[in-house]
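One chain of protein is taken out of this complex; the other chains stay put.
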């Protein structure tokens, strides 16, 4: 067994976002001739399941590990064990509060959500009422995107009122019902922000089913339903991360670390705002998935 | 003499049923007081009121002359009233000892159980009953009869001053009944008052001091057992005279064989059983408890797998592996355990009657014909005299004997060529019994082949054209029916424990 | 006492409803209390659009609850309905989007897939004697995995099938009565409920549902081929789940392969709130429908009131317990 094996333990695997990360990692694996596996728990609350996955990955004598921590502290003992065994760890998607990872490939979610707030404010002309459909109340990304958006609204746009923040578990159907309830409770709502693909699609569905008018929707991530909604004009625009880039950079950094090369601690894979005007640009097309 | 228990003017209504109307009952210490009546007369209901399971709607109850209203089984136990229920209520997953002493387990400190002591105490109770049973055997592995004995042991373990026995012998064979009567004798001599409910008339003479008769929920009379002829009691019960017809045995030797069984075997329970039964014939099956008669029936019916053996219906070998296949082949089986195997007790009388013959009420689209079902059910209710407020009553709410009639109706409707009745009159009153006998004879006369398994020797002898006797899984002999065969002959075969198979020469 | 109580049929439809109503009036009271309570608490609650939203939200869970009701009445349980629904949606996606067949094929595919999956669970339960809990737990995982495998862990969109999203979102009723734009999804829910209630109360299959749940051994000893009927019942439940798959796929205009887990508990909760006994032998479709409505009203109402999410969960839990408790109390009083 002299192939180089790099397991990636992610936060999930079923969602489009993670599949795009996996695609990037696969691409790098093919390019550099290493074997990777990609695994993550069913949902982002299952901290201990992720740790079990890490433990199983360690059993296979990996050359390096990519790890997207659900809780940055919970995994530290295992990570330390890996580090002691000379296995470099590359964090991706969100960081680990520790100096064990040699690098972190991530999106600045707070900044990305703040950009969404800016765009929303722009559409609303700096005043009105908005609501947020978030995907999770406790996960890092859920908190960062929600707070990034709320804090920016709070500090920069005093005339925009955030009337409701509710959670739809990233499940499209549940997010649809959540968004419909918000629209019902707030008849004059001007804008809604969905913090991930499922939440954003849920808002689009709700607006479509209730035939609401005058609601500006800003989404997050991509996926066919979302890009379609933007092309149709139902959704004003969305933030996208660069999931393929995250996967690619993670594997690349892992190989570099394995070979003892120096790495910068943060690999910012960036984020973009896209709307009807730039959706077909090559730069944007490269980071969209469906 | 003062009464141990006295009940006056007892009233009880259920939805649609006035179960007890101004009933009185009293019990003296050291007597066996038989409570008699037809199915659904209200015997069990009265006793459930006495033992605190039902609340009475009206009337008074006294224990030792003091007015009491037991509001639960616990309260009744504290008054010294114990009951053996008609329907078994044991915890199947527990051992005999654990059942007997439930709630009163010998304990060590910290709630730890003293299992050896538990088993020892139970063994003592079993010994006093002359019951040969390991206290550690699981209840679920025991036959109904032996479960009934465990129930009796459980009731005795409370040392009650009043012991209610609701058809304790329905599942017992003669030897066990004799043992039970010894126990009753002993209790009586210790001053315990016993309420005894049974449909076996002969027992009344053997054991009872007084007899109280109920009819249709009303009190009829209390008589001294010793100086009242049975026929009088029966007449009081049914309100008319019941004549016992002597059996006539038709000659069926020329009729075609309806069912033939060759060398049926399953483990130790059934060993090489072969017999046949002809159209128009009633074949009785006698034997002691656990002789394997039920097992033979279940194997023929496909309810249990067989190790070996062949089953021929109307001369054709048929591979029966499921009850469905058996019914398709024209074989019907009435189980001895109606509650578990005979009825869906939460469903209505109508639904239960139709259960085995749903095709008849179903059109091609699978839609049920409720009207036809209703008509059929009502027909059987009147034909068999099933006491129920309507055909829509849940079977659970019928009295034990009436439940049994529902099972019979179910199989009458199915109209099988071969019908196996396992203890068909268990818990059925004397009036209905003779109706059922007439019914069986009728069915036979119509050309059906009937197998009757019964632990009541008089019943087997009264009904059978031929009598098959089993012992320890083997068929030890087939005797001719009628006057010529005596109880002694049957008992000899039933206890013939050696392995030599002896077939009494006759018939065929 | 039990819902198996059926009288001679007169006006069939009214009878079917009556068959359930008798008992179901109980759960109905809880529903009314909730509706009144929320109307008082928020002026936005009692609007036509919100009522329609609640009905729409009930449609998927309601259909799942109906499917589960059948299985629960037999004394079983079905944990696989959520992922089975997804699996049916994915298969429809394959048929319509990947293979490009016409709409009707997709509909048939969903129902047949559901029936096949149900028959599978039924076979495990009946022929292999695996407890329903385990058989359907296994199916839940198997179907979840297969959905991901077949779809390639990607949603399958139905953009190329015009009319697909009309299955749930369009409004046939609204076309005729514009003031009543009841979405087709809701219409389908009620049709499924009526047909299933008919089957349950008026056909052999339904009769055996109750009988199996009451005392399976006695049914077997009545010469009924219980295995075959059990498989048929699970298959029927499966085909209803297939309809739920269509509804959710149409509503999301896509088959989302990762969705489905958790829907089973919600469906079972609706069934039990509706008065169906988990030990089998008793239950009604109308009850489950009301149970599903109670759940939907509850979630929607709390959201409209903007109750904090964590408290929404607490209140939902408490009200589920209370609803069933109230039901118990009233039933005890009656008997």
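Here the chain labels run A, B and C in written order, and each chain numbers its own residues starting at 1.
The rule is simple: a contact is a pair of C-beta atoms (placed from the backbone, for glycine too) under 8 Å apart; a residue touches a chain by one contact, two chains touch by 3 or more.
Keep in mind that this is a model prediction, so the values were computed, not measured.
Within the full complex, the chain left out of the display is in contact with A, B, C. Shown as candidates are B:13, B:107 or B:206; the residue that touches the absent chain is B:107. Residues touching the missing chain, restricted to chain A, are 7, 13, 37-40, 42-43, 45-48, 51-53, 55-61, 71, 73-74, 76-77, 136-139 (touch as defined at the top). Counting the whole complex, the residues of chain B in touch with the unshown chain are 53, 72-74, 77, 89-95, 98, 102-103, 105, 107, 110-113, 115-116, 119, 136, 138, 140-141, 154. Seen across the whole complex, the unshown chain contacts chain C at 79, 124, 128-131, 133-135, 137-146, 148-149, 153, 261-262, 265, 268-269, 272-273, 277-278, 309-318, 320-321, 324-325, 328, 332.
The criterion applied here is as follows: only the chains that are shown with their structure count from here on.
In this view the innermost chain, defined by its CA centroid being closest to the centroid of all protein CA atoms, is C. Each chain gets a centre from the mean of its Cα atoms; for chain B and chain C, those two points are 44 Å apart. One finds 33 Å separating the Cα centroids of chain A and chain C. Multi-chain contact residues of chain A (touching two or more other chains): none found. In chain C, no position touches at least two other chains.
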